[in-house]
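Selected chains from the complex are presented in situ; the others are not included.
Going by the order they are written in, the chains are A, B and C; count residues from 1 in each one.
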Amino acid sequence: MRGDGRESLQLRPVHIETNFIKHAEGSVLIAVGDTKVICTASIDDKVPPFMRGGGKGWITAEYAMLPRATEQRNIRESSKGKLSGRTMEIQRLIGRALRSVVDLDKMGEKTIWIDCDVIQADGGTRTAAITGAFVAMVLAFAKLLEENKVAEFPVRDFLAATSVGIDPQHGIILDLNYAEDSQANVDMNVVMTGSGRFVEIQGTGEEATFSRAELQEMLEAAELGIRQLIEIQKNVLGTLAEKIQYDAEERVKK
Amino acid sequence: MRGDGRESLQLRPVHIETNFIKHAEGSVLIAVGDTKVICTASIDDKVPPFMRGGGKGWITAEYAMLPRATEQRNIRESSKGKLSGRTMEIQRLIGRALRSVVDLDKMGEKTIWIDCDVIQADGGTRTAAITGAFVAMVLAFAKLLEENKVAEFPVRDFLAATSVGIDPQHGIILDLNYAEDSQANVDMNVVMTGSGRFVEIQGTGEEATFSRAELQEMLEAAELGIRQLIEIQKNVLGTLAEKIQYDAEERVKK
Amino acid sequence: MRGDGRESLQLRPVHIETNFIKHAEGSVLIAVGDTKVICTASIDDKVPPFMRGGGKGWITAEYAMLPRATEQRNIRESSKGKLSGRTMEIQRLIGRALRSVVDLDKMGEKTIWIDCDVIQADGGTRTAAITGAFVAMVLAFAKLLEENKVAEFPVRDFLAATSVGIDPQHGIILDLNYAEDSQANVDMNVVMTGSGRFVEIQGTGEEATFSRAELQEMLEAAELGIRQLIEIQKNVLGTLAEKIQYDAEERVKK
């Protein structure tokens, strides 16, 4: 039994509330245990300069924490005047992950801005952000489709993320909270699609290392968790989910 | 009748949810119509360098908006690397306003950090922030009192804020939403105490001016609104409100 | 009697020297007691991006202090690499105030850049800056008119500013110097037009509050001072003053 009463391979309770922010084309509040993130998707009718004239779309993400999302208040990056390396790493990860399941050619020259703002943090903020941002992005694309601003639905597959790690006491554990994350020898974030393919694997042994067998076991745990997260996304998205599902299956057949 | 169906001197619906963020010593989510602000109060066991050794406490505030709080996505100040003049003006105002109803000498050498993060904006964000931040601050002081870290409750009076303005169509109106704010000739923010004294008056005629009579009428409208806001604060604070009430009345008698 | 021998409602000696800087289209050195500010008005033949194509002009202001304008040398904002909140607040105020008496439509797509540089500070620098900047701006418009770059004189009324406050010893006082400003419980800056209308009121109780009656009395004191300041502006501007006067009176009649 883990500190919060969970089994080794048990996720925390997950809730996704859609249309949380009225102005955004897509938005959710995702809660993974006590980690809570507001994810919005905003449509911009142009692409970054380096992509202009190419006919393709772009998806980019920004990530931040409210100062008191954490146990100790942290200083705002706007006050410090620069983003930390951690923030930059996370926002690059979120953007890359989302782009992997979108057919950018079908978007036209538009940008989807994803904003993930952590309002309460208890470990796993980046994976919660990806899982929630996927839903916000789908909602924004649904709006574009409804308004005939894209010809086809450009989302090819589901996408969710979770963390796994090796705990000194409990061995391999799924979906680490903050206390567990601080103690783990190895910490791995996994992003996966609905069809079970990897998009991103980031495994890190902070002052520690891990074997191939341990890696294998961690990946299996992650897959287990991600399948459940995608079920939750499907429930939330309703008929939109069926549309993605269908596309993904068609793709696998080919 | 105003655009959203209100009378000239009618506030929007106001809700204050306390303890919204688990880590903060005090926190609320305040909604004034569609304007929603997370306000947290964090306790820091030291004061800024210029106050050290003086035995007094300090209260300081930071204010920000999520990028998609607004109709058009706005660029993060952390990405721009600097705070706008508007942000600085607002955070200085919030800090100053809160300090006016706190007996800093009774706090000891502590700082209360107030963070007001607008998650959805529809006009009046700075006044909603002040009204909500007051409640978050009271909760933090209650915690300090409970833990015997202050000897006396240092909050001397209630504090709330609202906006008034002169609308080309409806004349003087109370609690402007974003659409009204954009059209108003004159815009005034008023911060007031529970005993009806002014803490801050900021009246601005953007490409317009106003007479002494108009000023008078606006101040009366503001007072009307602020009294109602303070009633809502009292309901939310329960027995803590009685404590402040008592102190304020004692002070008036003297 | 106040510390410097003045009566409660007496202004400090005011001098305005025009054409102080040879390159600027309009310039003054204004001295209000020991507070000295160089104000220049520079004409720029374009407007900011957000206004292009609208046919209207724009007026914007910057404010700074020389490092040794103050009793203790202060660090340059160019060395710190960013503007303080105080500087931003003041420069936004100056720009807003000047725009309120100018018919931006009559300017064409031009920007007037106002620069207010305090070379010696003794309280009231922002109000001295507004009073001086108004004269510099009028001189720049006169030049535009002379060169037929505007069809009509776009200044609709006079504009000046002063401060009032509540002093623990002397009660309500006008035009606070630095020593008085440091001790005052309440500090209010008032910007007013020649026809006696308010443009901006900023009243602040730093760790204090004020009643409606006190507010009333402060506003009367401010009006008294501003009338005298406008007389001084009229003397300095000579025939240009008559032109503004005439326009303002015509407006009042309508």
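Observations on the model:
Here is the rule we go by: contacts are C-beta pairs under 8 Å (C-beta built on N, C-alpha and C of every residue); 3 or more make two chains touch, one makes a residue touch a chain.
Given the structure is predicted, the values throughout are model-derived calculations rather than measurements.
Each protein chain is a copy of one sequence, and the assembly as a whole in this entry counts 6 such copies (shown in place: 3).
Operating definition for what follows: only the chains that are shown with their structure count from here on.
One copy, subunit A, sits rotated relative to the other, subunit B; on C-alpha atoms the angle is 180 degrees to the nearest 5.
Centre-to-centre separation of subunit A and subunit C, using mean CA positions: 52 Å. Subunit A and subunit B, compared by their mean Cα positions, are separated by 35 Å.
Counting partners per residue, subunit C has 82 as the residues that reach two or more other chains. In the complex of the two chains, the subunit A residues touching subunit B come out as 21-24, 27, 34, 38, 40, 42, 44, 62, 64, 66-71, 73, 76-83, 87, 113, 115, 117, 119-120.
Those residues of subunit B that touch subunit C in the shared complex are 82-86, 88-89, 91-92, 96, 99-100, 104, 188, 193, 196-212, 215, 219.
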